[in-house]
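One chain of protein is taken out of this complex; the other chains stay put.
Right, chain A next:
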Amino acid sequence: MKTRNSIILILILAIIGGWTFVAINGMKIGKLEVGNIKNSIDLGLDLAGGVYVVLEADTDAKGEELQKLMNQTKVIIEERVDGLGISEPNISIEGENRIRVELAGVDDPQEAIELIGKTAQLQFVDPEENVVLTGKNVVNADVAFQQNQMGVDAPVVSLELDKEGTKNFANITEKLIGKPDIKDRIVYIVLDGEVISSPALEYVETGGKPITDGRAVITGNFDVEEANHLATLIRAGSLPVELIEHQTSVIGPTLGLEAYEKSIKAGGIALILIFIFMTIIYKIPGIVASLSLIVYTLFITFTISSLGVKLTLPGIAGLILSIGMAVDSNVLIFERIREELLLGKTTRSAVDSGFKRALTSVIDSNITTLIAGIVLYYFGIGPIKGFGITLIIGIIASMITSIFLSKYLLGLIVGITNNKNKKIYGA
């Protein structure tokens, strides 16, 4: 019994030790590479540094119409952000008429915000480089099919212009369309200074007329995909609504990182102090609780990193609370064991009945808090949500480690040590 228990205990210690080592230092065996935990946790903007902006649509639209407008706007912003080459942007519709854009690790955040929120960056330029139309004049751009010279239905891009655009476009087409040289009839479509299409107006002699109804068609040797791409680009050049900056936050990368580093350091120091405290007060069970706490910490950090939960400052607060509660579950159990010992029970039966009797309060208190965590996650926004998710993970981890791991470890040690010496169990 003693030898068997000792071997299992040493094995468990080795696993915990190895896991801790990997978590702190990372690991590389052959092709398998595990990064250290500190770098593999996704950080929220307040820790990673970056920018977020909440934009509000300035529109009277309601209901379905508004929903459609917002979805359209979101797609356009996504395209613009893609153009910035930012990894893992987070773009979401918030409430009814707001869009939240989160960009991590941007060098010039202010510039990024301006680029995202601009109503129009698309320009139609005549051969003399006068701007004829801008993106805001384009009401819609879509793929359509039109018979070409060979009599086949071919994909084209159809444009629909607003009032002002229609007028300007009528003027320019009237001016240009009579020119014999094709080069003089080109209207360049420019997005962010780059020509994305250079269609020429069709010469009057071949049947072209000035375009006065605000509807134009770009033909070319497109396949559907190409036409679609061009239509999207043109649409992206014009947001369907004016966006008003509602909230912006820019956090320099060094500041966020400092907050993270210091929070980790604080967490480490706090854990060590808690280990010392628990060991002094509860002796052997205190050491067991410390081991459980290490596993608990590993468990939550790995869960957070593998679920891809973005850790924020309020999230760290949630974690600290859950550490407090993880300790609490252990304390509850050990106090019960101590009471049982003082009643004169043997260590083995005291450990057994102590766990059993503490179970209801551990479960009831944790589930009540878990309910709060779930509600906060479900109904909350932004920081409230982040807090909720870490609280949920923390409580589940704390219940598992305190109820199962602590009990198992304590059972092993009771099997190894002298059954009569109650002092080392905190009595």
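Keep in mind that, in the parts below, contacts are C-beta pairs under 8 Å (C-beta built on N, C-alpha and C of every residue); 3 or more make two chains touch, one makes a residue touch a chain; residues count from 1.
In this text, contacts and distances are computed from a predicted model.
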Checklist entry - So which of "Putative aldouronate transport system substrate-binding protein", "Protein-export membrane protein SecF", "Sugar ABC transporter permease" or "Stage V sporulation protein AD" is the UniProt name of the chain that got left out? => result "Protein-export membrane protein SecF"
Item to check | Candidate in contact with the missing chain, chosen from A:Gln123, A:Asn137, A:Asn168 or A:Thr369 | outcome: A:Thr369
Checklist outcome for this item: In the whole complex, of A:Glu65, A:Asp82, A:Glu225 or A:Glu245, the residue touching the missing chain would be A:Glu245
Item to check | Absent-chain contact - pick from A:Met27, A:Val131 or A:Ala266 | outcome: A:Ala266
Checklist outcome for this item: The listed residue (A:Leu133, A:Leu233, A:Leu291 or A:Val327) that touches the chain absent from the view is A:Val327
Item to check | Touch residues of chain A, complete complex, unshown partner | outcome: 46, 49, 54, 56, 95, 110, 113-114, 244-255, 258-259, 262-263, 265-267, 269-270, 273-274, 277-278, 281, 313-314, 316-318, 320-321, 323-325, 327-328, 331-332, 335, 339, 357, 360-361, 364-369, 371-373, 375-376, 379-384, 387-388, 391
